[in-house]
Every structure is written in C-alpha cells, then in structure tokens.
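Structure provided below as structure tokens; questions to follow.
Just one protein chain is left out here, and the rest sit where they should.
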C-alpha cells in the first residue's frame, strides 16, 4: 500500500471551477507510469473505458490498490500495465477466471504480478482509513486466517482497552489516483450515484487525485435537486469526463444492463495468449470508436433491458409545488 | 460509555415482521430506568415527542450517550430523568443556553448531572465503533487538548505502525436504546431520511434496540422506490411508531420548519425553576394532545414555510415508463 | 393539515408478509403436481435446492454470485418468501428476477429495500446483523476452514500452483454471519487434511477459538456438495449427515482425505420438487450456472437478450402477485 503518511495532503479545491476534460486527457494527466490506482464499481459501474484508455496509453508499472476486480484488471494485467495488485478478489465474471491474472501470477506472463490479499471488508477499511487520514482502522475480519500471514501491511494487536481480544489493523490506502464511473456529475465534480455505491465514496476520498467518468454531465442546479445522491463531493474530485457507456460491458444501474455475451467472449479469448493479444488489437481504441463498433442497436437493447428492471425516480424531479399550499397535502 | 464488549450482540431480525407500535408502548417497552439512550437529529429531526414521552413516563437514572443535544436534553435534565451525559455540545438553541443543564451541572438542581465531553467527530466515531463492534476507532481530533484529560474513556496511543504520531482512540458506544425520528418508515423498520443524516445511521446500528418514530408510515413497496434513502435498514430496528410532527418545535426537512417562537419561549421560561416546572405542567402530555394544543393552523404554517424552501423530489415517484422504449430517452 | 394526525394505532400500511407460509411452499409458476419429486434434475440443481433449504423464512441471507445467489433467490420464491437477501456490493432486500453475472449486477438492485455502500454492509455484518451466509471455496478441511486464495502445492504464495480468485467477502461472512453454508464440488483434492491457505475461518484449531477471537458468527454450519450434505459437531468437526440419491457413504469417503465422521443415521438428501426445478430454470434462463457455460456462445446477442427478458418478465410477474397483498 502507499505510505501511511504523506505531507502532501489533498490541496484546497482547484482554483478553476470547471473540471471537465476528455477521458484521454484525464488519463494522460493523472495516471503516470508507476502510479497506484483504485477503480470504482465492482462488476457494475466499473470504469471500463478508463481502464482501456490506460492500456491504449501503454501505462506501465501500475499498482492496482483496490477491492474485487473483474475484466478491467485482467485486461490491464494481460497488457502488461500492472506490477502489483492489493485487493480482495480477481476474476472476470461469474464463472470465468481471470486468465491473464493467473498467467501473470503462476507463469510470469507477460511479467510477474505481485498479489497482496485482503478480505472485502479489509478493502473497504483500507480506503476508510485513507479517507480519514488515520494510519489504520481495526476489524475482526481476517483474524485466525492466513490473510495477515501473507500480507505484511496488516498488523494484529491486542485490544489496548484491555478486553483481551485480538484486532486486525488495516492500514490506510492512499492511491495516487481513483477513477470512478457514475451516472451523473456536474462540471464542479459533484458525482451522483444511483443504486449501490460499493467503495466508491471512500476511494475518491482516499486518493490523492480523483477522476470521475460519467454517463451524463449535468448542471450544478440538477445536482441540487437530489443532494442525497451526491456520494462524491466536488472537493474530492480533480477531473470530470463525460463517457457514455463508460462501463460497457458491465452494468450501469438505471442506465443499461451488462453485455453478457461480450464479456463471456472475452473470457473465452483471454484463455490463450495469442487470442488475447488479438482481442487487445481489436478492442483497445478510443472510446468513441469502441462504442461505434459495439453498435447503436446493441447498446439500445442493453438500455431497454435495464429499463425493464430498474426505473429509478428521475434525479431531477424536484417539481416545486404549484403553490405553497401543496405542502399541506403532506399529511392528508 | 457502555461496556465495550457484550455477549448479547444484536439478535436475528425479530420473528414478527410488523414492528409498528404506539409511541407510548415503544418508550414503555424499551426505555427502562437507568437505560443509556441516544437520540437522532441535531436541532432538526430530533425525536422531541419521544423525549417528552420519556418525561411523561417519569423515567429516571438515564445516561444520554449522544452528540450535540438541544431542547430535548434540557427538558429531560430539568425533569430529573438524566444522571449522565456523554456527548459534544449542549444548549437549547442559537442563543439560549441549556439552563436546566447548567443548573444541574453547576448547582445540582434537580440533581447533579455528570458530563463526559467528546468532540463532534468523537461522537460520530464512538457510534461508528459501536456499529462496527470494534473496541475503538482512532482519530487525530481531541489530541493536544484537555478533552482526553477529563474523559477517561479516551485513550491516547502512539501509532503502532511506527509513524510516531499520537492517536486518540475513541471507545465504542453501545447505547441500550437509540430513538430516531425520520420522515418515512415502513412496518418492517426501513427508515428513510431526506436531507442531512447527522449520526442517525450509526446510532441505530450501535444501539442494542432502536425505536423509529416517523412522520409517515408507508408501505414496503414505497420504500423500494428510493432504496438510496434507506439509511436505517429493517434489521437494526425494533419498533416503529408513526408520530406526525414528532420533531416539533424543531425542523423536519422537507416537512415543516422550526417553530422558533415556541422554543424561544422555552428558552425564556427554562431560566427559572418555577417557570420551568409550569412549562412541564403545560406541555408534558400525550403527543396527540400536544399537537392539538399547538394547533392545526400553526402547524400548517410551519409546513408551508418548509415547502417554500425545500421541495425534495417525492420519494415515491418511480413512475415506470409507459413502455420499455422510454428507457431510450435517457441519452437523447 | 386539514385533519388531525392519524392515531398511530390504525396505520394502514402493513408489513411485507406474503400470504404463503413456510409450511406450505408456494407454487408461483403454477406447476402441475408441484410437490412431487422432479422427474429430471441435474446434480447441480439438487445442490442448489439443498443449499436453499438452509435458509429459513424471515432470515437475512448474505449471498454472493452464482450458486449462492441461485439458492437465495430460490428460497425467496419458494419456502422462505420473507427472507431478505443481502449483497455485499450494497443491496439489501432485493427481488432478483434471475441469475446475476456479478456482485453489482443491476438485477440485485431490483426492488431493493436498501441501496448503500459495501463498507456499511460489512459493518453490519461484523456486528452480527445477518443470519446466514452462503459462500463457495476451492478447498476445505475437516473443521470447515476454507481456501479461496491459492492452491500452493509445493510452490509459494507469491507463485502458487493455482491462483484462485481470493477471499472476496467469504472471510468476512464466515467470521461474522450467525452461521455459514459452504457450497462446493465434492473432490478429494478439495476436501483436504490441510488447506494450503486459510482464507475464511471455519472452526479453526479448537472449538473455543472463534469465541476467543471475538467473532460474532458461529462459523460454518453446513457444507453442501454435489454428493452430500455435512454438518458440524460440537467439537467443530465436519459430520456427514445426508447423501444424495444414489450416492453411498463410501462414495463420499472416497472424495475426502481425512477420516470422515458420519452421523449415526445418514439420511438421503431430499430430492428437488417439480416446482423447485421449474423455478431454478426460470431464474437461470441462459443456463449460465445450472447446466454449463456454452449456451451463451451458441446463441446470438439477440436470442440471449430475448431469453433473458422473457424469464425476467415471468419472475417479475410472480413478485408483483406476491407483493400485491401489502400494497392494497
């Protein structure tokens, strides 16, 4: 994990208020070779487009400091971008294993991937500690198992309050960059999430820099209509890029369903190194081109599917009462 | 604070699914003499009706294990219900001090009130630790000050990870009862909060038993329409009572504005012991009677005021699209 | 405010209780002779049904992807209509209309009671808020300690023989859920005398160890495989309790490395009913979990999407029927 203490704590909010940029520029500006990176989502709302852009820009030596990761990690590992992974789970889908990850860990192809395991709650807590800027947060998870045995960053202590209970101390994670994909964001960086949040609110806070990619860039006034949904506030955000279908082939709650056949094909083609390299050749391209190649009809179908199962109330439906008297209806 | 470890951890969800009850029964069943109690809100969405019911039922020997507390604590202290307060701030409003609290602490009237101070973040963290069932959570707050000097429950240690930094360990609070007032709740105990949450989601989790009072009892299907607002889930709730205007004279975001003249009058009359006892005589009564005495017109005016400044999107407005094709509009 | 607040006692909303009771399982798909043993079922289907039976009505069930989710959804649609599903990605109380592809599958958001973050779910889990968890594993030992991290063999953790996916939530679930069900394939190499790496804590070294460590949960209560169902005795040792139809105790012993404890009376695992099998096949229309992984490659995108949507419709209509009672 990154160093526990840094003197370069998050700066004051950016001098400029408009943080919008392109995906290309955001990755170029904030992800450098050797960076530690955390990604949002978890097999749903993952910043897949951003990860593909990292591969396209041929970043190397990355540490992925994260929780459970699916296709985006497997692709980056296969493409040689990643040296180390700290997290809780790797795979590519329901059944398919992370073939590139296994190949890297077991066989050193394309090069060795160092693994440091935590549990899922351990992941949450390392970002919570990072967000709080404290060295650690204690938990009972992972006690009695081999997880702390093989992860030197975890400490087991006896409760200083004298209960006699052991506690596992999960050290703070402070990734250089967090990349989070959300449904809506304004140019200031107020990111709103519908549905589950996973660890995204903590990752954005724990990271030195945060990139938001969003399905839809909205006005600040639209954000004000549902302030409860702003799980990532402007002051923790450095760059905002509008990236429609930025989670494809995964789900984006309330927007589109996962493209199962697409990532099952990935699972198949990533079993063999040559096939995987062909897959890279085929699908690593600017996001606009990727989306065009997936095709309008297919994307529209995925939207329709999601619309059939999840139709959240519109965020912006703060219809003011025609007159104040309407407030009286509250209890009628 | 309560003992750090208990063997009686929260039980499995109640066998019965319908947790609705009356305010009278909820207080009678869960608040016993000598209980430790945490209240929700903070000069807004406070469970004022529940606190008045505690006074009406003449509970004694209570510990209020809490954060910043306003009128409800002052009333309970003046009425002799409370022996100890652990928290961050006491007063009754913007300007008025907590006259009963001062009288109890400084002069032992009606009897001595023991105070144990923490900072506001300290309050949040003691409930976070309680919710997590860990002995403590570390913070940098309160270091270098007299707060830990006069609160033996706080420990200051050196970072076990070797940074050399001191850390204040905030011990877990596990109150016997949390009483939280919310806008909407279903009979299962899924409590939805609009606007700010303060520490309510943590208090409900940290407490052994949780009573929800709500402005409006709604169906479980209505809860499903805005799952992001369910800050307190059914499995942490033991009793649900519908108590309209349960926060009067304070605010209830999106429902009614604070009754400033009412609590300013309280501030005035609580300066003198005799006047306060008359106030008690006048206003400690079943909530239905209290509401009737405040008067329909006045309450309607407070609703109208709030309606002019805060008109949140209706929680239940998850209008399904007429047909699935509507989902396509998302990106048009 | 034209009328007085309603007295709190005559509240209209009623709790989310299905009219179905646990005693008389539902037959939501209107299957003919629903309670009869299914004529054709796969071992995987038997496994899913056996695991579903571990969830009691009214419980909170912490479920994951794949088989674990299948069992949870099956329980909810059959004998445990009032159980509530918990997914670590942040959903509670949802009514998934089908199998999920991932832990954040938006199918898990369908009609959820709570949409929150992972930290909050695990905070609640650590406090002991959840009744039963269902996990998978790559290896297990006689005390229910599981390995989902790495089959190390004669190699190292850093470069193991087989790198497995990792803990995910399995460590946290096994630590803190009141009880945990482990679903596995019955294989001798997996039922091992010594797991290569303990990912999730079973009954550890001795029966009191979990309590010494301050765990909220009681640890593994059952292991359900494609051959048998196991429980644990007071020592924390695994005990064979039932074998599936056609499987002998000897068959099971063959696939276990240690000297297996066996219950005095080993029963035969209840076979899936017609209703249960029909429901499972509705939950997994693309046969993603139940019957291999090839179907989705054999069909075009369009056929996949149509199949999925048809089955969603079917399950959604069942849910609408069953919840109609609490919204009238």
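Each chain gets a letter, A, B and C, in the order it is written, and its residues are counted from 1.
The rule is short, and it goes like this: a contact is a pair of C-beta atoms (placed from the backbone, for glycine too) under 8 Å apart; a residue touches a chain by one contact, two chains touch by 3 or more.
Since this is a predicted model, take the numbers as computed values, not measurements.
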| item | value |
| --- | --- |
| Omitted chain - touching chains that are shown | A, B |
| Which residue of B:39, B:89, B:245 or B:283 touches the chain not shown here | B:89 |
| Touching residue (missing chain; options B:22, B:36 or B:124) | B:124 |
| Residue among B:39, B:234, B:257 or B:276 touching the omitted chain | B:257 |
| Interface with the undisplayed chain - residues on chain B | 41-45, 67-68, 70, 87-91, 93-98, 101-102, 105-106, 108, 112, 114-115, 117-125, 127-128, 139-147, 150, 163, 165-166, 194-202, 231, 250-254, 257-261, 263-265, 268, 298, 301, 305-306, 308-310, 328, 331-332 |
| Residue numbers in chain A that touch the chain omitted from display | 5, 9-10, 12-13, 15, 17-20, 22-23, 128, 131-134, 186-188, 190, 201, 205, 217-224, 227-228, 230-231, 233-236, 241-245, 288, 291-292, 296, 299-300, 303 |
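By our rule, only the chains that are shown with their structure count from here on.
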| item | value |
| --- | --- |
| Chains linked by the largest number of contacting C-beta pairs | A-C |
| Distance between chain centroids, defined by C-alpha means - chain A, chain C (Å) | 27 |
| Approximate Å spacing (C-alpha centroids) for the pair chain B, chain C | 36 |
| Distance from chain B to chain A - Cα centre to Cα centre, in angstrom | 34 |
| Sequence positions of chain B contacting 2 or more other chains | 5, 132-134, 227-228, 244, 300, 303 |
| Contacts with 2+ other chains: residues of chain C | 1-2, 5, 91, 109, 112, 115-116, 126, 214, 216 |
